[in-house]
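With one protein chain held back, the other chains of the complex are shown just where they sit.
This part shows chain A:
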Amino acid sequence: MVFSADAITAPCAAGGSNALFCKNMATSLVRKTKLLSMVSSQLNSAACFRNIHCTAACLKNRAARIRVAKGDKPVTYEQAYHPHHIGHRKGWLSQHTSNLQGEDGAAERVVEDVFIRRFMYGTFHGCLADEVVIKRRGNLLLICAVMIQKLLPSKFYFLIGYTEELLSHFYKCPVKIEMQTVEEKVVYKYL
């Protein structure tokens, strides 16, 4: 039971004629919260330790896994191995130190990474052969990407110059792109 305060205050704000109605609602609300606190304190007692789960379902069994299908779907190495293989058969796509003991800023790094991946996907549209790897060395943000030779080299350089400049100004740190090109997407297996 999640009580949202706005649902209760909104009718109160509507007009003074609702004051009585609000007062009644408020008293019932107070009673309900008292009940809830009693219940949760009982729950937190030594007898039982199960708490209320309030988030959406995470589907950890289905994230980042491509399911085996007919056998005609080409899949890269990165896509073929599942997340539990990270550290064993796969490396990390994002490398920074904020997950170490005593370091902070992990959440900000994640948000930056998501933005950078979307930015690269959109700017080099259709050219990315594999996931972008983001490395942070001191102040420098290094974006390593493998591209398909879909565009002329001069167009690649235009986009590289544009991306580096824009992201540097956006994140206030030097951003460098290291690019490697392949003829076509490197297929690891067909699923």
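Here is the rule we use: contacts are C-beta pairs under 8 Å (C-beta built on N, C-alpha and C of every residue); 3 or more make two chains touch, one makes a residue touch a chain; residues count from 1.
Everything that follows uses one rule, which is that contacts and distances are computed from a predicted model.
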| said: So one subunit is absent here. Using its UniProt record, which name fits best from "TATA box-binding protein-associated factor RNA polymerase I subunit A", "Histidine-containing phosphotransfer protein", "Autophagy-related protein 13b isoform X1" or "Small ribosomal subunit protein mS39"? | reply: "Small ribosomal subunit protein mS39"
| Which residue, A:Val75, A:Leu93, A:Cys173 or A:Leu191, contacts the hidden chain when the whole complex is considered? | A:Cys173
| message | On chain A, where is the contact patch with the chain that was removed from view? | response | 149, 153-166, 168-173, 177-181
